[in-house]
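To start, the structure under review is shown below, and the notes come after it.
Every protein chain of the complex appears in place save one, which is left out.
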C-alpha cells in the first residue's frame, strides 16, 4: 500500500534506521537526462540545517540502481536508493508509546513486528525519495511551462503575506524555490525562526501552514468525481506525515461567504477566459480552469518533544511518563514544505499523463 | 475515471438530465439482504424538501438491474439505476458560463461535447447513487459495531456545538442519523434555516462546514503513506462536488498549538489504550488508533444564484452578465451532509476490506 | 472483479435471466460519433442463427443510458444496457450440477446465493456487451489503420487453412469481418457445419480453435513483463467463457523447432525493418514489432449437452444423472469468435492508450 499512480506508478520503501530507503518510479519515458543539480538542490532544502532542525546529519547520497544508462532514463523502472548512515538506534525504544506518533497504531497493525527504530517506515526521513520524485517531476513539468512553489504561510500564530498580494507569480515562485525557508514577506523570517527557537528552548514544538501554487496548468486537466484534481492532490498530500488538513482556494473560509462573494466571475483577457477572483483555487468540477491552482496544507507541531508526557508502556500495560531525549526537530514546517512541493509536482505530472500519456515528454 | 476502490470497486455514471444515473458496486459478498428501508431513509434525507431546497422533485426511484436475486446479493456486480424524471432542460443553456460551476472546465475538457443540461455529470444529483452505496456500506459496518454520523457544524458564520462537548457518542450519532437536518444543538436549527432563507430571498446562497465521526473502528486499520486513512477519506470526500477543504481532528487549528498541547497522551481505560484528547482525530501514521475518527469538510456556497453575475458567452467570446432562473438550492450543506456520511461509510468499508477481505461479512 | 483497464476502464455486469446485462466504458474521449450500424453488425454476427445455434432469440436491443448526448460521446462514463427478454427460467434449476459448467464453483464461491438461472453471470450471454465494446474499439483503431479479424481455425478435427497462405491480409480480414461464420477456405464451411449438426443430432457438442490477426499496429507498443502485449491479450481472452488455451505466433508448436528455425530473421523492406517469418506472432519482449500480431484461442466443446451425464445433486449430496433439456448451442466457436475479436480490439485500444493517452482519437 506504499504504491500510487496509474500513469507514473511509484513504490516507496524503507525504514529510518534500516539498511536503505528509496523509491521506484515506473513508466518514465526513455531519454530523459536527469537534472542532478536540481535534485541535489531540492534534497539540500529538505535537509536539516542550522539550529532550527534536528542535528541528525544525513547526506542523502542517493544511487540509481536501475533504469538509467549512459546519462539517460531507459524507460524501464527507475530505482533510487539511499543508504541510511547516521543512525543512532539506541536513542529509541518501543516500550513507551510516544504520544501522537505512530508507535501505538503501527504496533497494533503489525503485531509488534514493526521496525520501530527512528519511527521506521513512519519516519519523515522516508519522504526524502519523494523529494527526488518531485525534482524529476518538476523537470518534466517545466516543458509544459508549469512551475510549482510554496511559502510558509504560518508558523504557530505568526502569518506570512498571501499570494494574492502579488502580481508576478512566476518570478515569485522562482524566488520561493531558490530558498530553503521560503516566505513571501522576508521580514517574517525572523519571527518564524524565533518562534521555532523558543519552542526548542522549551523542549516543545510548533506547527504551521503551507500555501502552494501550481502555475501554468492549462484548463481542462483533471476529472469529475474520483479522479478530480482535488482528490488526487489531497490523496498525496495526506500521505505526507504530519499533514492534518488540506484546502483548495479559499478553503474553509469560503463557507463564511455568500455565493455572490465566493463565485469567481469570468472575463476575457487577451482572448483567454479567466476569472477575476480565484476563490476556487483554479479548479471547478475537479478540472483545472487555467487559473493558478492554490491550496493550503496544515502541518501539526512535531510530535517529538523533550517535555515530559504521560503515556503507556505497552509491554507492561502500565501508565508512565516519557521525556524524549533523541535528536528532534522543534518544527518541521520548513522541511515538509519541500515534500509538499514534491507531492504537488508529482500529482500534477500524474494528472497530465493520465490524460495525455507520455509522448509530450522530451 | 469515475471508478474507485481496490476492495469494493465502484463505477458511478449518469448525467442530470440524461436517461439515467446509477452505480455499479463490485465485489460485495453474496448473501447480503439489503435493508431497503434504510436506503430509502438515506435517500429521503438527501432529497430536497421544504423551502430551503430546490423545488425540483425527484423520487429517486432506484432499480437493481443485476447482482440481486431472491432477496440477496449474488456476489456479482450490483447495478443500481435511477431514471431521471422531473427534468426541465430548457432552463439551461451552455452559451453562458455559470461562475464557479464546471461549465467552462468541462467545455474545455470535453471540447463542447459535454452533456451540459442540468450540469450533466457534474450535477449534485449524481451523488444520489453514492447515498445508496453509503447505506449499503453502513449496513455492513454495523456488523463491526461501527456507526458513522455528521452534524452541520456551521452555516455561514453560525456555528453548532462541538462533538467534544458530549459523552455518549453512540446515541448522539444515532440521533443525528435519524434527522435530515442533523445538528448537535437543536436550538441552532432556527438560525441555520433563517440564514438559508435570507440567502434565498436575496437570490444568493450560503455554504457551511460538516463535522463527521466514525465511531467503533478498531485500532490498526489503514496504512502509512498512500493508503493512509486520511488519503482514502480525503480522496473520496474531495470527489463530492462543492467540497473545498478537509481536515482531521483539530485540523488547521492544530497549527496554533504547541506540541505539548497538540499531542494526545495515552492512558489505560479498562485494559484498553486510549488517548485523553483526540486532536489527531483517531489516526496516527495513517492508521486508526481506536479513538473516534473525526473530520470536517468545507462546503462552498451553492454556485447557482439568482443575482446577476458577470460572465462570458463562450460561443461569441463576449463578456456578458447572467441571472440564473432555474430551480436552485440556496444552500446544499444540509443535503451534502448525507453524501459525506455515505462517502465516510464507503471509505471505512473499503479500508477494512483491503486489510481483511470480505469473509467477515455476514 | 468484473472490471478491467487502466486507460479505458470497463465494468461488465448482469445475469442471463436477470433484469439486464450491460457495460460501463470509462474514459472514452468526448466527441466520438458511434457507428451504430457497425455495432449492430457485430451483434448480429454473435447472435444465434439457423440450426447450428441455440433457438433462444435475443434481439440484443441495447440502450445507452449515460455518456452519449446529441449523437456524440460526452467524455463521461458510457453506460450500455440490454434488457433480457426471451428468458425461460424454468428450464433451469440449480439442484443438479451441470458438468463443466460453473454451477458447482459458483455455488461454493457465492454460498448458494448465485443467480443460477441460465448460468447467471457465467452465461455466454454476458459477452454481448463485450461485442459492443469491441465494435467501439474497432472504430477508434481504424483511425490508426488497425484492422482485426479471425477465422475459425478448426472445429473438432476439421481444419481451415492458415493465415500464412495469403498475401493480402487487409482484404482477407475485411472479408472475414463481413461474415458471421468466417473461414479462410470457403470450402470448409460445409464440413464445419456438418460437424456441428452431427453433434446436435447426437445431443452432443463440439469445440474448436480460433485464429486472430491484429494488423497495422506499429512497432513499439506494449511493455516487458506484467504489461506485455501477451499478458494483456491473454488476460482478456481467458476472461471469455470456454477459452482453455491461448498461444501467440507458432505457440506450442514452436517448441518442436530449433532456434535457427524458430527465430524470425530481420530484413529491410522499403526502408522498414521486417521479419521474414513471423513465428513470434508480431511480439518480442512483450512489445509489438510491426508484423501482424497473431494468436490462437482454444474453445472447449459446449458444456451443455443433451446426453445423460453423471453428476451430483448438491442439495441432497447424492450422485445422480442429468440430461439437459434447455435450448443449447451444439457449438459456440462460431459465436465466440466475435467475442474474441472484440476482446482483441479492446486489448489493442487499451495497449495504445496506456502509452499515448487519448489525444490521438478524433
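Labels A, B and C are assigned to the chains in the order they are written; within every chain, residues are numbered from 1.
FYI, a residue touches a chain if its C-beta (ideal position, glycine included) is under 8 Å from a C-beta of that chain, and two chains touch if they have at least 3 such contacts.
Because the structure is a prediction, the values reported are computed rather than measured.
Visitor: Check each of C:149, C:249 or C:357 against the chain that is not shown and name the one that touches it.
Guide: C:249
Visitor: Of the residues B:224, B:290 or B:330, which one touches the chain left out of the display?
Guide: From the options B:224, B:290 or B:330, the contact with the absent chain belongs to B:224.
Visitor: Please give every residue of subunit A in contact with the chain that is not shown.
Guide: Contacting residues on subunit A, toward the hidden partner: 1-3, 9, 11-15, 18-22, 24, 26-27, 30-31, 63-67, 69-70, 72-77, 79, 81, 109-115, 117, 120-121.
Visitor: Which positions on subunit C touch the chain that was left off?
Guide: The list for subunit C reads 1-4, 12, 97, 99-102, 104-106, 108-109, 121-122, 126, 154-157, 199, 202, 204-209, 219-228, 230-232, 234-239, 241, 243-252, 254-268, 271, 273, 275-276, 279-281, 283-290, 296, 298-305, 307, 309-312, 314, 317-319, 354.
Visitor: Even though one chain is hidden, which residues of subunit B still touch it in the full complex?
Guide: Residues 6, 76, 224, 353-359 of subunit B touch the chain absent from view.
Rule of thumb we're sticking to: only the chains that are shown with their structure count from here on.
Visitor: Between subunit A and subunit C, how many degrees of rotation does a Cα superposition need? Round to steps of 5.
Guide: Copies differ by a rotation of 180 degrees.
Visitor: For subunit B and subunit C, let me know how many angstrom lie between their CA-based centres, rounded off.
Guide: Chain centres of subunit B and subunit C, defined by C-alpha means, are spaced 40 Å apart.
Visitor: At what distance in angstrom does the C-alpha mean of subunit C lie from that of subunit A?
Guide: One centre to the other, that is 46 Å.
Visitor: Between subunit A and subunit B, what distance separates the C-alpha centroids? Give it in angstrom.
Guide: The mean C-alpha positions of subunit A and subunit B differ by 26 Å.
Visitor: Quick one: which residues in subunit C touch 2 or more of the other chains?
Guide: Expected reply: 76.
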